[in-house]
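Excluded from the complex is one protein chain; the other protein chains are retained at their positions.
Residue numbering begins at 1 within each chain, and the chains themselves are lettered A, B and C in the order written.
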Amino acid sequence: MKLKPVIVTNNPLTKASLETKYEVIFNPDASLLDILITVRDYVHKGHRLLTHPLMGSIKPNQTPYKSVAVSRQCFDEIDLMSINIIEESILKAQQLIKNKKISIYNHRILEDFSLIDFDLIKNALN
Amino acid sequence: MIKVVHYLNQFFGQIGGEDKAHIEPFVKEGFVGPGMALNAAFKGQAQIVATIICGDSYYAENEEKAKNTILEMIKKYEPDLFIAGPAFNAGRYGSACGSICKHVKENLSIPVLTGMYIENPGVDLYKRDIYIISTKDSAVGMRDAIPKMASLALKLINEEEIESPEKEGYIERGIRINYFASERGSKRAVDMLIKKIKGEEFDTEFKMPDFDRVAPNPPIVDIENAKIALVTSGGIVPKGNPDKIESSSASKFGKYDIEGVYDLTNETYETAHGGYDPVYANKDADRVLPVDVLRELEKEGKIGSLHRYYYSTVGNGTAVANAKKFGQKIAEELIKDGVQAVILTST
Amino acid sequence: MVKEIERAGLPVVHMCTIVPISKTVGANRIVPTVAIPHPLGNPNLSYEDEKALRRKLVEKALKALQTPIEEQTVFE
Partner (left out) sequence: MRLELGKIFIKDVQFSDVTKVEKGVLYINKEELLKEVSGDERLKSIDVEIARPGEEVRIIPVKDVIEPRVKVEGKGGIFPGFISKVDTVGSGRTHILKGAAVVTTGKIVGFQEGIIDMTGEGAKYTPFSKTNNVVLVCEPVDNLPQHEHEEAVRMVGFKAACYLGRAGKDVEPDEIKVYETLPLLEQVKMYPSLPKVVYVYMLQSQGLLHDTYVYGIDAKKIIPTFIYPTEVFDGAIVSGNCVSACDKNPTYVHMNNPIIEDLYERHGKDINFIGCIITNENVYLADKERSSNYTAKLVEFIGADAAIISEEGFGNPDADLVMNCNKIEEKGIKTVLVTDEYAGRDGASQSLADSTPKGDAVVTAGNANELIVLPPMKKVIGHKEAANIIAGGYAGSLKEDGSIEAEIQVITGATSEVGFGYLSAKGF
């Protein structure tokens, strides 16, 4: 059963590339942590997490971008795996960000981060 | 000479038992009670110049005030080191020792040290912040604890390297420090696997977070006469959130009087919780904190009474240490108020 | 929090939606509830039905408090 995804992202490239095919909720002003919290709210309501929020080896305190897919369908039962993963991911991200804040990067590097985030979510959905 | 200030509760300070647990902090020059053995264990390298004695209940109920008063008392002696306890398995005493040590360390930047039994609730609250020597669960462990405390204290003062918890006798603080092992990781893994297969003991190099359990308490026998309290981690607060409880990573809990309240409505109550969609709880907070139903049951005589106060905090993102601390404080107050059972609701 | 209250000697019943999490935090008496945003309610029901549902859950919790247990128990 492949569930229809909704992609929550702050990555303009994810939005631009995937919005023709999928439903994308785009908030360019959201921080990485804001995106995770938005995703958690979906999960609390009964949506399922489809992709791992800490995908990629770039740590949450290194990249500003995050794209996560949740199911479009809202289930009556809350999915335990989804809730575990999103809550643990938020905790881990908070810890790392507290330890060492995201650096300010130049335009080129931001583009690379953006590309990798997009590529990972694209690969996950295909 | 290294100057030491020592902290004791009313009992070890030789003032009295539970009847004196409310005494305010005061200073005695020199050492008192267990301070004598501690002083001797320093072997002339350090000396207890003053002892501060404070009642356990006083400290627990007036933590902010107590710790600042005590800090001022300590400052006068310009000590090089501060030691509290050991508190063994005494819960309030342990929490007080941890709390005052942390406060002194943060404000005076001098080494601090205490001692507790591993299951003392003070351990989990403060082990990350300070060194706590692992002791037996009662004062029979004093003779054991004192030399360890003296030795680690001197090391701290002299800024010597602090070795592993096993070697120094302190409770593991949960701080991960790298070192180069004598075998490469893969060999260590194979060795560990073979031990595990054979059923031999092995030491994992990384403990997954502990899944500590508490034995269930006996049930309520006479519920028709029991006083039942409501506690929630769902963040239900009177409208306007008077205590400004944070929407996540809460640093405090609220205590709210519900005398005469029979129903929570969207005009009177709301949620401070940032973890879930708050619409439903804001519309009718009984959906998280079932005051309406419990009032009915109270009226029908199915429960003795609903406790006059309910306690509320926000569960998500709240540090484990904070959640524990809240739990302890809430439990203490509930017991004092004669509550017999608790319904705790979470979102 | 639930564990500390139990540790202090008071029987606690934990009413929450995600039972495995309740188990992880060390609750002993567990009553599963409806959904995270509204554990003790269901906005799709009428006011009366919702309250009846809530009462049923609370009664279950009271029963849990009166039941002797040896280990973590879920009261379905």
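The rule is short, and it goes like this: a contact is a pair of C-beta atoms (placed from the backbone, for glycine too) under 8 Å apart; a residue touches a chain by one contact, two chains touch by 3 or more.
Here the structure is a predicted model, which means the values were calculated and not measured.
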Contact partners of the omitted chain among those displayed are A, B
Given A:Val8, A:Leu32, A:Leu50 or A:Ile78, the one touching the chain that is not displayed = A:Leu50
Can you list where subunit A touches the absent chain?
-> 2, 48-52, 54-60, 62, 81-82, 84-85, 88-89, 91-92, 95-96, 98-100, 103-106, 108-109, 111-113, 115-116, 119-125
At which residues does subunit B meet the chain that is not included here?
-> 128, 162, 164-165, 172-190, 192-194, 196-197, 202, 204-209, 211
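By our rule, only the chains that are shown with their structure count from here on.
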What is the distance, in whole Å, between the centres of subunit B and subunit C, each centre taken as the mean of its C-alpha atoms?
-> 25
Separation of subunit A from subunit B, taking each centre as the mean of its C-alpha atoms, in whole Å = 36
How many Å are there between the centre of subunit A and the centre of subunit C, using C-alpha atoms for each centre?
-> 32
Contacts with two or more other chains, residues of subunit C listed in rising order | 17, 36-37
Got the subunit A residues that touch at least 2 other chains?
-> 44-45
Interface residues, subunit A side, partner subunit B - complex | 37, 40-41, 44-45, 87, 90-91, 94
Which residues of subunit B touch subunit A in their complex?
-> 249, 274-277, 316-317, 347
Which subunit C residues qualify as touching subunit B in the complex?
-> 1-17, 22, 24, 26-29, 33, 36-41, 43, 50-51, 54-55, 57-59, 61-62, 65-73
